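Before I ask anything, let me first share the structure, which is written out below as structure tokens.
The complex is shown incomplete by one protein chain, all other protein chains being positioned as in the whole.
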Amino acid sequence: MKVIKIDKKKWAEGLNKLRAAYQLIGPVKKDTYHDFQVLDKDQLPDFDFLNTRMSPKSIAFPQSEVMLQYSLDEAKEDHHIMKEVQKDASPRAVFGIRPCDAKALMLVKLNFDTSDYKDPYWIQAYEASTLIGMACDNPSSTCFCTSTGCGPYNEEGLDVLMVDIGDHYLAKIISKKGEELLEKAGWKTSADDPSLIEKKKSQSEAKITSAVETKNLKDKTILDLYEAPFWEDISFSCLNCGTCTYVCPTCWCFDIQDEAHGKKGVRMRNWDSCMFPLFTLHTTGHNPRETKVHRVRQRFMHKLKYFMDKYDKGIMCVGCGRCIRLCPVNIDIRTVCDKMNNFKASC
Amino acid sequence: MLEYIDKIKEISTRLLTEKKVDIIIGFRKGTLPMSNEPCFAKNAEDIKSFVWDSNCGINLANYLPNRKEKIGIIAKGCDSRNIVTHIIENKIKRDQLVIIGVPCKGMIDRKKISDMFEKEITEVTEKQGKITVKGNGVEKTIEKSKVLQENCAICIHRNPVIYDELAAEKVEEQKNVDRYEDVRKVEAMTPEDKWKYFDNLLENCIRCYACRNACPLCYCPTCFVDEAKPQWVGKSQDPTDTRTFHFLRAFHCAGRCTDCGACVRACPMGINVRAFTKKLEKDCFELFNWEAGLSMDERPPLDTFKPTDPDEFIK
Partner (left out) sequence: MGIEPGRIQFSWISSAESTKFVQVVNEVTKTIKALGPNKNFVKRPVAETVSKVA
């Protein structure tokens, strides 16, 4: 694959060229953390971060998204008809995505882009985006991507992988989309020493000290894990807030709602969370996941067992560590994963 | 406060072996610095993992409602006040509980400390009122008093108000504390500025409800935001809905809030959730001379009427 050298002095200039063809999105420092946002004119993405606080899954799957609109005004010909909302499908370039988050988009794709069902909203936004990753050289102590089938230099899901080499970046072209973007920015110089990337990759991988063990999960039976005795202990402290699911780059659940305003209304979807009792409440009043033990078990079983059994693509976790860092009561998916992996049914 | 743990373990082990209680609710060491995890112990073996330090900011009273067994619970000043509130509100029975009181010297604010460092913090230890923070080649010792949770810094009820056992000698209560400096600042704003102030405060809210779920007061079987028939509040990121949630929740806590700070500690987005509840806490104190959870014999101001109630707002 071709590797391009981008002199940092040419960085802002290239980005400015791109602004004509793309909407630029990138990590921006806010107060004490970083989050992705649409870059203002002249604004540069800031790469001085471990990872953004919220994941970039919202690029294709915003927390609240209007899907359809309708009018209840009977004077209008098309009243009571759900109509599609025109969306901005113009190209956008997303800078500074960490490899873990890019891989996460690929896992989310398994849900929104299948042979049976294609989610037009997600696919449209995803296809409009060119994803320029930023390799991770200083992983945090809660990063365990190397044991989830990912890694600090993983290329899956990215169009370009950028590596910071001090006074310049190396940009590895991964897809056609990525190649086009680099051309439009006028970054054309081939790198003299592309092997630097491999070298830095192994250095960075060596810095990841945290890991989960997943190799036994596949062979466990669902019921054994489901009935394992540790769930009460794991779920005890859980507040059943939605933090872990909302900050997770791979959680894809949503709830569809209609909201009317006078005679106009919209049908929208909002992130939902398996941690909330309302998530599974039936109209009869029955709730199949009535207690928090049920709900906590569901989250971990989905991520670490059901997903693996259904798709055979490893676990539904890329090891970004957000849920660990932001959980108000320190429930740690690494501990839970190890418990599940090492569990031996008593009979 | 580190020295409390031996006594806590001793009491806990005794209560379990003498079968005075079925479980004990306490803390175990978390996997990250500055985050202990609430846990329960059912036997002497489990007790071994108990810890006590300045990272026990979660309010354990939150884990009591609707439990049926006999419970031993470790309680700081604020936890004990919320236990009193639970008992008054019939969420738990006094004779179900054995309260292990812990005189508290304040919990540290993990966000404040993380924000002081550019790099990731990997280890935090404490010794005699000093906190040592380590991370990626950096090491720094800070006075604990400088990094307390804001509610702890102005706390005037550090000792448990209700207990069966005490883990240590009572500590001296803080005196001459100005508890409401922040509220007065907001009170002095114009309506427009107040509106902006709360708008800014909520800008990052993701509606995860961690604040509500960490709050011992929020035990409604169905919260108004989760009500579906009818649905009172929209579920989107609409600022009006987010605002409605926070203000209504605050009003629902009026006269019950102990300013334990659990909501702030729980918020993954670092929102100062106390800014909503604190004005009401101040009003209850100034209008009714009421502080929640101090007495088992007095009803809270919002479910009683007294002829002496100030009612200047009624024309």
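Per-chain numbering from 1; labels A and B assigned in written order.
Basically, a residue touches a chain if its C-beta (ideal position, glycine included) is under 8 Å from a C-beta of that chain, and two chains touch if they have at least 3 such contacts.
Note that the structure is predicted; figures quoted are calculated from it, not measured.
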Touching residue (missing chain; options A:37, A:111 or A:280): A:37
Which residue of A:8, A:118 or A:264 touches the chain not shown here: A:264
Residue among B:48, B:119, B:170 or B:194 touching the omitted chain: B:194
Contact footprint on subunit A, counting only the chain that is left out: 25, 35-38, 54, 56, 58-59, 62-66, 69, 85, 259, 261, 264, 266, 268
Touching residues on subunit B - with respect to the absent chain: 191-198, 234, 236-241, 243, 247, 313-315
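The definition used in the following text is that only the chains that are shown with their structure count from here on.
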Sites on subunit A touched by subunit B in the complex: 31-33, 50, 53-54, 63-64, 140-142, 233, 236-237, 239-243, 246-247, 255, 257, 259, 268, 270, 273, 276-278, 281, 324-332, 334-335
Subunit A-facing residues of subunit B, complex: 30-32, 35-40, 58, 62-63, 114-115, 120, 122, 206-210, 212-214, 226, 228, 234-238, 265-270
